[in-house]
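With one protein chain withheld, the remaining protein chains of the complex are depicted in position.
Labels A and B are assigned to the chains in the order they are written; within every chain, residues are numbered from 1.
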Amino acid sequence: MQKFANPTLFLNLANAVLPYLIAITAVLFTLGLYGALVTSPADYQQGETVRIMYVHVPASWIGMFAYGFMAFFSAVALIFRHPLADAAAKTAAPIGAVFCFLALATGSIWGKPMWGTWWVWDARLTSMFILMLLYLGYIAVWQAIEEPFLAAAIARIVALVGSIILPIIKFSVDWWNTLHQPASVFKMGGPAIETRMLAALLTMALAYTALFLTLHLISMRTEIAKRKLRQSRLFEIRGN
Amino acid sequence: MGALKAILWRDLALARQQGGGLGAAFSFILAVVVLVPLAIGPDLVLLQRLAAGMLWLSLLLAVLLTAEQIFQRDLEDGSLELMTMTTVPFELIALVKAIAHWLTVSLPLAVIAPPLGLLLNLDINQLPIFWLSIIVGSLALSLLASLGGAITAGLRRGGLLVSILVLPLYIPVLIFGVSATTMLMGAQSAVPSLLVLLAITLLCLVMVPLACAAALRAYMR
Partner (left out) sequence: MTRKQTRLSLILAALSLLGLAVGLVLFAMRDSIVFFYTPSEMVEKHLGPTTRVRLGGLVETGSLIKLPGGLVTFSVTDMTKSMKVSYQGLLPDLFREGQGVVAEGNVAGDGSFLADSVLAKHDEKYMPREIVEKLKAQGKWKG
């Protein structure tokens, strides 16, 4: 782990892995979308509208996963003072926020024909909305504080405080009577979802995960480049 | 213990001398209460349904407006740094400052503001429970406000950031605080909501001092 603290080493590794990761993402998306749009059957109740699920559910998963990822690396940064961990958390936030937004938007598009409304303030939707706000708050911290070490120290705390929302989102459909349906995949007694549908859904989930990792690696690269730029500017100002 | 008591007395005395923003916060609530009926029209049935929520919202925003000053002055003049040099854990000092904020801002507001609900046609029978819920919730409001205050203590313009960070955390307090009164409207017991409100307060009591102390240490390094 400590080995990758060296940004140059990390960059070399990232550059080597990235082309493969992009290829894997493309392949998974092709397979997943083919499964979601062509081979998987229409639902007995929802008809063709069920296909929104294949973009909605993985987006929510990654929206939550990215926050967990962010909180994990914030904790690593707090405990091990690992310089790249802060960068990992920082760059995960905007990507996670976009996935979170995607989940809310696709859910809304599904909700209008199925439930009969774009939006309700039930526990699942509200808690997901709070997650979105937490992402925005975290991003705002990085933007408000100019001094990077201070910003990192404060952002870690903000990320860790917010992570309490994750179990609330997960269990909101079990704790309260919500309009949102309960869990279909990760539930006691196995998934309540037909095999072809489940296969398409899981492929899409893998595709989203690969997409997240790709985007994250690219923005990590940018972040490290930005740091180098800042350092070389500082050297210039000092006049060597 | 002596040190903590001294800090508490000092904060209370400072608030008494300088006003502590309590008057301004109360005027803010008053202004909101006047603006609501003007904004949504004089429909008494509608007002009654909105009364508890509107008062909660205005109290919560009023507390939020005072959040910035909780740690800022002590950080700037270096007294916070002196406080770290005692043997008392810094987390406890942060907790005491949050409690001082509660005693000087949130609690007085929670005690004097609820009767304003009558201006919004709040049912007088619901007033006691509404009052109770707002007093129970006020400590959580102060704790979360001081978390926001600590996170932005060293920033020039932290005001907007405080709201972005603290408002999402206020949502559970708001939901359960308001539901205590709305449950009563549906002829149900308000007790479950009050218990959850209490549980949120206890959770804040543990987590907030940790996060505050960590944030303040980052600014003092």
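Assorted remarks:
Everything that follows uses one rule, which is that contacts are C-beta pairs under 8 Å (C-beta built on N, C-alpha and C of every residue); 3 or more make two chains touch, one makes a residue touch a chain.
This is a predicted model, so every value here is computed, not measured.
In the entire assembly, the chain absent from the figure touches the shown chains A, B. Interface note for the absent chain: among A:11, A:31, A:75 or A:193, the touching residue is A:193. Touch with the chain omitted from the figure is made, among A:28, A:50, A:64 or A:133, by A:50. For chain B, the list of residues touching the undisplayed chain reads 45, 49, 87, 89, 91-92, 175-176, 179, 183, 185-188, 191-193, 195-196, 198-200, 202-203, 205-206. For chain A, the residues touching the absent chain in the complete assembly are 41-47, 49-50, 53, 113-117, 120, 122-123, 175-179, 181-184, 187, 192-194, 196-197.
One rule holds in what follows: only the chains that are shown with their structure count from here on.
Per-chain Cα centroids separate chain A from chain B by 32 Å.
Residues 78, 126, 130, 133-134, 136-137, 140-141, 144-145, 150, 153-154, 157-158, 160-162, 164 of chain A are the ones that touch chain B when the two sit in their complex. Of all residues in chain B, those touching chain A in their complex are 147, 151-152, 154-155, 157-158, 161, 164-165, 167-169, 171, 175, 207, 211, 214-215, 218-219, 221.
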